[in-house]
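Certain chains of the assembly are absent from this excerpt, and the rest are unmoved.
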Amino acid sequence: MREGQQALRLGDIVERFGGQLLGDPELLITQVATLESAGSGHISFFANPRYRRQLEQTRADAVIVSPEVADATQRARIVCKDPYAYFAQLSSLLNPMPAVAAGIHPSAAVDPSARVDHSAAIGAFVSIGARAEIGPATSIEAGCVLGEGVRVGRNCRLHANVVVYHDCSIGDRVILHSGAVIGADGFGLAWEGTRWNKIPQIGRVVIENDVEVGANTTIDRGALDDTVIEEGVKLDNQIQIGHNCRIGAHTAIAGCVGIAGSTHIGRYCRIGGSAMIGGHLHIADKVEISGATAVPKSILKPGTYTSLFPISQHQDWLRNASYIRHLDALAGRLRELEARLAALQGTSNE
Amino acid sequence: MREGQQALRLGDIVERFGGQLLGDPELLITQVATLESAGSGHISFFANPRYRRQLEQTRADAVIVSPEVADATQRARIVCKDPYAYFAQLSSLLNPMPAVAAGIHPSAAVDPSARVDHSAAIGAFVSIGARAEIGPATSIEAGCVLGEGVRVGRNCRLHANVVVYHDCSIGDRVILHSGAVIGADGFGLAWEGTRWNKIPQIGRVVIENDVEVGANTTIDRGALDDTVIEEGVKLDNQIQIGHNCRIGAHTAIAGCVGIAGSTHIGRYCRIGGSAMIGGHLHIADKVEISGATAVPKSILKPGTYTSLFPISQHQDWLRNASYIRHLDALAGRLRELEARLAALQGTSNE
């Protein structure tokens, strides 16, 4: 763990972010930490009751807690409604994004027609194509490749070895993690009797402001129109987004999710890891999809949706799974029993 | 969307690709577009009846339609059997692959013993190992790394940051998208009582002609013999193909599919996104596998195969899923009921 660059008085923290301070306002805080690993100068938070033992044993100098558990420790503490959100804000203050060292590394290959803002940082072995535009205070790390006509806004950070294909557009304050590929061709094929014919993918990818894209995530360019990632969307690692998808603002998608082409996902959705969403679907706003859930059809109203086969010991699974293939037969036998029993009861009631 | 490089007369299009023209043959077409976003100079296509409203409202100058719906619009139109395939061919003509600017970028690191055809294009920061061979009109974009002894045929396109490990062989007209890794070691391990022993992977990857490989897709080299991707295979993004697999000609595989080692997939198969295929299996020709389907055993005859747990609201899922683990008990109770009822009917028939 790295130490933060500065020390903050507990009193200053409360002045800035609110909450009620129980303890010495002069205490200096240098970093956030878990209850378990915190030490001198560290502040932690307590949100999950099952970590109560860690709270008792913590060596943190201070703890952020909710009103219900304000008495669970005698250490210096900040009492607030949402300790996790409070902690997130404080951590952002203590661990700011590193400053961008403006300038173009001498090894970078920047096309003469590209426009790179003088406050942007271009790393070693970066390749920037013709007519590309890089905005102020944006950092493009080593090994990134930006095609012709790519536009990147201000205050973005492209980590090492990101690829953005030609003509794609990236907003402000966007973070792209290493290995992300933005704008590769969508999977557009027409069957021609004996072979596939590749359909040119002439749309773009448009990524709006405040989006974060995880490592090795891929977002395909549109076939004709654009693929669009709306503002504030957060994508984890190894997500695949097919051509002409639209991901609604502030939706968060966990790792390894695949979304097939032309599907529109609403705003404020939360999609669990390894979920799979079919093509040409419409998912409403505020839908939650459980991890490992397959979505083969549109979901038109908010709620949580799941399609998980329950896990069990392999022997139990073997015993039960065989019946899955014969549920219709089982249901048929049930119907027959009901009919026979009804007939019998008719008889015996006579 | 980019505008095509040329304008074609409608009359010339029909002369070249066939179909019946209803409308002015002098009309100039510069680009393909969706019904919704088309404007002046654009041609669209109408294949899916549920887009009829878009057809009515389109501002496309011309539309490609099937005979059954030839009267659904009064705009200039080309009537043909398969509007989507027709559209694909026309789009390929209007949007040709960009010409390759022959030459080796001064920053590239090409081993002196490698042979690069004078018509090939080698981008910035490309690394090409000893004895590698690059064919005519092939483009290797920025940041690609080709190991020793790699062979790439003619008219290929390796997008930025592709890696091909030593000795792998790539045919003609092959497209590899960014982040694809060809020829990494297969997952070959022998357990030695207290630890794993790595088994050298001495096979290669052989990719035949006209294959396309999506972004961040990985194809492992063979353990002893080669991993083979036959001609015309189309692989989407983030697919994993294990060592010693063979993928039959003209098979298309959607994103996020995993295929474990030594599995042979037939020709003309279609595999849906996020499917998972176990190791050492044999999949026949012309098999279709639904998205998110797990294939734990061989499939020996053509057809469509599925293993999806139906999605439902989480509360409904909770209520139903618990029974999955007790299907054998349910079936047992059903059998007992049948026996009791049979006994009872025997009794009451007396």
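We just call them A and B in the order they show up, numbering each chain from 1.
The working rule: a residue touches a chain if its C-beta (ideal position, glycine included) is under 8 Å from a C-beta of that chain, and two chains touch if they have at least 3 such contacts.
What you see is a predicted model, and the numbers here were worked out from it, not measured in a lab.
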May I ask how many copies the whole complex comprises, since the file places only 2 of them?
3
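The criterion applied here is as follows: only the chains that are shown with their structure count from here on.
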So the centre of each chain is just the mean of its C-alpha atoms; given that, what is the distance between chain A and chain B in Å?
25
Quick one: in the complex, what on chain B touches chain A?
1-2, 31-34, 36-37, 84-85, 87-89, 91-92, 94-95, 105, 107, 123-125, 141-143, 159-161, 175, 177-179, 210, 212, 214-216, 232, 234, 236-238, 250, 252, 254-256, 273-274, 291-292, 308-314, 317-318, 321-322, 324-328, 330-331, 334, 337-338, 341, 344-345, 348
Contact residues on chain A for chain B in the complex?
107, 109, 125, 127, 143, 145, 147, 161, 163, 165, 167, 179, 181, 184-185, 187-192, 194-200, 202-204, 216, 218, 220, 224-226, 238, 240, 242, 256, 258, 260, 276, 278-279, 290, 293-297, 303-310, 312, 316, 319-320, 323-324, 330, 333-334, 337, 340-341, 344, 347-348
